[in-house]
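A quick write-up on the structure given underneath.
One protein chain is absent from this view; the other protein chains keep their places.
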Amino acid sequence: MKYGLVGYSGRMGKLIREVFDEHGHVLVYRCDDKTEEAVERPDVIVDFSLPEAFEKTLKTAQQYDRPVPLVVGTTALNNDDIADLKAVSKKVAVVYARNFSKGIRLMRKIVDGLNEWGSFSANEDWDVEIIEKHHRFKKDKPSGTAKMLAEAFDFNVPTSSIRAGGIPGEHAVLIAGLGELIEIKHQAISPRTFAEGACFAAEKAVDLEPGFYTFDDICKLEEKNG
Amino acid sequence: MKYGLVGYSGRMGKLIREVFDEHGHVLVYRCDDKTEEAVERPDVIVDFSLPEAFEKTLKTAQQYDRPVPLVVGTTALNNDDIADLKAVSKKVAVVYARNFSKGIRLMRKIVDGLNEWGSFSANEDWDVEIIEKHHRFKKDKPSGTAKMLAEAFDFNVPTSSIRAGGIPGEHAVLIAGLGELIEIKHQAISPRTFAEGACFAAEKAVDLEPGFYTFDDICKLEEKNG
Amino acid sequence: MKYGLVGYSGRMGKLIREVFDEHGHVLVYRCDDKTEEAVERPDVIVDFSLPEAFEKTLKTAQQYDRPVPLVVGTTALNNDDIADLKAVSKKVAVVYARNFSKGIRLMRKIVDGLNEWGSFSANEDWDVEIIEKHHRFKKDKPSGTAKMLAEAFDFNVPTSSIRAGGIPGEHAVLIAGLGELIEIKHQAISPRTFAEGACFAAEKAVDLEPGFYTFDDICKLEEKNG
Partner (left out) sequence: MKYGLVGYSGRMGKLIREVFDEHGHVLVYRCDDKTEEAVERPDVIVDFSLPEAFEKTLKTAQQYDRPVPLVVGTTALNNDDIADLKAVSKKVAVVYARNFSKGIRLMRKIVDGLNEWGSFSANEDWDVEIIEKHHRFKKDKPSGTAKMLAEAFDFNVPTSSIRAGGIPGEHAVLIAGLGELIEIKHQAISPRTFAEGACFAAEKAVDLEPGFYTFDDICKLEEKNG
């Protein structure tokens, strides 16, 4: 597979190159805020960079006779950006997600399941709490993933945020009854896991019909074929 | 509610009486391996005792003009016992489960969900392990609940069993990828939680149509009405 | 051993009786805020009740020809109370502690050790955080034990408090470096553990010289003889 990479020189860009290289994919287009280098039409363009780069990414994808599928993990896109992305998805496959971790996806599915099975809001038997831990350099509290998990419940979920040392990232949902506890915990071992998710999505995107796909949609494709 | 209790003098029997008393239910029939005392027809009979008592429980439930609903948590019933129980369930509501914990039920639902969403057997990306911890007096390894959780996967799941101190009971399912981990853990705080589950089931059983119900069936009733 | 019990009808009083009974000790003096009953001179008086009862406990201990050793676990005694207790300890053995758990004692010793071995305050390599979890009915945040653990460090230790379901009590000290983490965690399984500590202390107090002893002092006695 030939791929393009927006933001190739950033921290996430380097991880993406490392993982795509290991999978045997070839970088044929790359840019960052200073340079741009195009060898030939890529089969897919990957953008996990900043919102400022986004407009250019959209143009680049459409400048070829055949538009190029997109895998976008840029967080903080605004509503107009998303609308533009959806417009492009009429012509070519677009995968967009705020989180490309298969584990976080499973966490979210578990939490959705708990709400379906457990009627937590219908009675007073269970308390729900979220505890998230990250390295000392992460400033936002609570994390975006913690917010996403809390939003799955239809009541307010108290969230504790720990910032200490080099913790790569941990999210725990605690479901506490009077006589028993359930804890669902996700631990990131390495930020590479997000690059792995991007690679997985890019490999699927190449063969997809035009459309707007979430990471969950992509994972479901695997299950059907698996 | 008036209830009968088979095995009222055992450890589980005492907990059941404690919980049923707190809920305002009145004990009108009780027996153990030595004594039997019947004041009047109970609205439901609860049996969490030993297989030896089971035949008598079946007879007692059917000796009244209107047969008495049954809540049975006796483990180690054999296939003939289950067949007898199902025959009785043609005439009256029978709730039968090996585990009356709402939390363990959720654990099982999560694990079933993981298998549905994650295609763990279809690829080599994830390792699954179970770790269970119990008090030093528990002799069987692995626990019945650990076996039940392992059976949800269609491949062999390595299980580690810890027996130490007074740990009331802990079951963890570890889903380990190369870049991330998910752990789903259940901790019993108190054995009372099983008596609470029995009380919950008994209160439902009183009003149910004849039939053979699992604990999961009973919990689903609450969700519908909740 | 014959023992006296102040506050015998309260929650802690009941646990103490249960544990002392199992150890074969005989209750010969008991009182609460309404009743008092004395059969004969006790070998030791145990008071884990409220500050209001404390003055009477001191008097009772001294009303016999030979004053009676005291084991006091009443929290919230004021400085005057402690001064009175120390005065009595000139004449008879007094064991006083805010926490009679052997495990919490070990936690404290570990934390003191960490400060000695790790020079946490001398550099910026490690972050320290405390996380404590208790049942939904506990109102004070952070717990007294969390405060005690935090005080062992000569800098401010951020503390997160979770109140959920029926959690009996959990205290974790997290020592987080950039490349590794250490967590020291104490979990209460049952409030009986404090009654066990009281019984252990009472059995020692009977044979001790007059003096003012902490729970740590009592535990050290066992180590020497053990």
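Things worth noting here:
For clarity, chains are labelled A, B and C in written order, and residue numbers in each chain start from 1.
As a working rule, a contact is a pair of C-beta atoms (placed from the backbone, for glycine too) under 8 Å apart; a residue touches a chain by one contact, two chains touch by 3 or more.
These numbers come from a predicted model, not from an experiment.
The chain omitted from view is touched by exactly one of C:T60, C:T74 or C:S101, namely C:S101. Of the candidate positions B:V26, B:V39, B:A83 or B:L178, contact with the unshown chain belongs to B:L178. Within the whole complex, the absent chain has one touching residue among C:Q62, C:S190 or C:T214, and that is C:S190. Residue B:I131 is the one among B:M12, B:I131 or B:C219 that touches the chain not shown. By the touch rule set out above, chain C reaches the unshown chain at residues 101-107, 109-110, 113-114, 117-119, 122-123, 125, 175, 177-190, 192-193, 196, 219, 222-223, 226. The set of chain A residues touching the chain not shown comprises 165-168, 189-190. Against the chain not shown here, chain B presents residues 126-129, 131, 135-136, 158, 160-167, 174, 176-181.
Convention: only the chains that are shown with their structure count from here on.
Farthest chain from chain A, judged by C-alpha centroids: C.
Per-chain Cα centroids separate chain A from chain C by 49 Å.
We define each chain's centre as the mean of its Cα atoms; on that basis chain B and chain C are separated by 37 Å. Our note on geometry: chain A versus chain B, Cα centroid distance of 39 Å, whole angstroms. For chain A, the set of residues touching two or more other chains reads 177-181.
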